[in-house]
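For this depiction, one protein chain was excluded, whereas all remaining protein chains were kept in their positions.
Showing chain A:
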Amino acid sequence: MSFWNPADVGFAVRGKLADLGRGARLFARLAGDLRSLGRFSLVRDQIHFLGNYSLAIIAVSGLFVGFVMGLQYFYGLQRYGASESVGVLISLSLLREFGPVITALLFAGRAGTSLTAEIGLMKAGEQLSAMEMMAVDPVRRVLAPRFWGGVIAMPILSAVFCAAGILGGWVVCVPLLGIDSGAFWGQMQGGTDVFRDLGNGVIKSIVFGFTVTFIALLQGYEAQPTPEGVSRATTRTVVVASLAVLALDFLLTAMMFSI
């Protein structure tokens, strides 16, 4: 491949465009396939696999993020004699940013990789081809339940993360650092808005649910059907999903909170 040969450049661009088009078509098929939600037993098993098993890591991470935020914000705010405001800072940063973003990153690592590996191995073992031979659509039977399972699980996990984080912040600030409990909750309630902060955070987590689950499924579906290809696809899931989540987070924040 050389960059000065127009034919090579054209070939590369055409390949990338085709990848993009395949991805977009798969997304349209998955997101438009609301009928898969009707076969709820399949979606339920995926929610169980993706959501319930991620609950522990999400809740514990949220708790520790809350601990650390309590300590750091207290340290920073104490210089200005505003340590009571630590509650509102914790809740705003959790609900607006950390909750959806860290949950999405953890979800990509905990659930996205397993999705990619599973689909990739199914492809390598020619199970997907076998399904097609039996006139069963693998996108509808295998991919769509996983997609909707991830999309449903992600906002729930994000809410759990935020709640655990706020409780963690409370544990550090009120009993340990001696901030007045009333001031902690009062400042938090005064500065946090249900729609503007909590609502936008929930919207973010839904968007990230679509992003991470779709990227994981696409990487698995497009993986080279070899052991090496599956391992590459799994790695790519984490890299691409993390980057996509962080970049989308910036865009969403700019749109939601710019005014």
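To be clear about the criterion, a residue touches a chain if its C-beta (ideal position, glycine included) is under 8 Å from a C-beta of that chain, and two chains touch if they have at least 3 such contacts; residues count from 1.
Just so we're on the same page, contacts and distances are computed from a predicted model.
The chain absent from the displayed complex carries the UniProt protein name "Outer membrane lipid asymmetry maintenance protein MlaD", chosen from "Outer membrane lipid asymmetry maintenance protein MlaD", "Quinol oxidase subunit 3", "Sulfide dehydrogenase (Flavocytochrome), flavoprotein subunit" or "(2Fe-2S)-binding protein". Among A:31, A:55 or A:244, only A:55 touches the chain that is left out of the view. Here the missing chain is touched by one residue of A:63, A:86, A:143 or A:188, and it is A:188.
On the side of chain A, the interface with the absent chain consists of residues 41, 44-45, 47-48, 51-52, 55, 91, 95, 153, 155-157, 159-160, 162-164, 166, 185, 188-190, 192-194, 197-198, 202, using the contact rule stated above.
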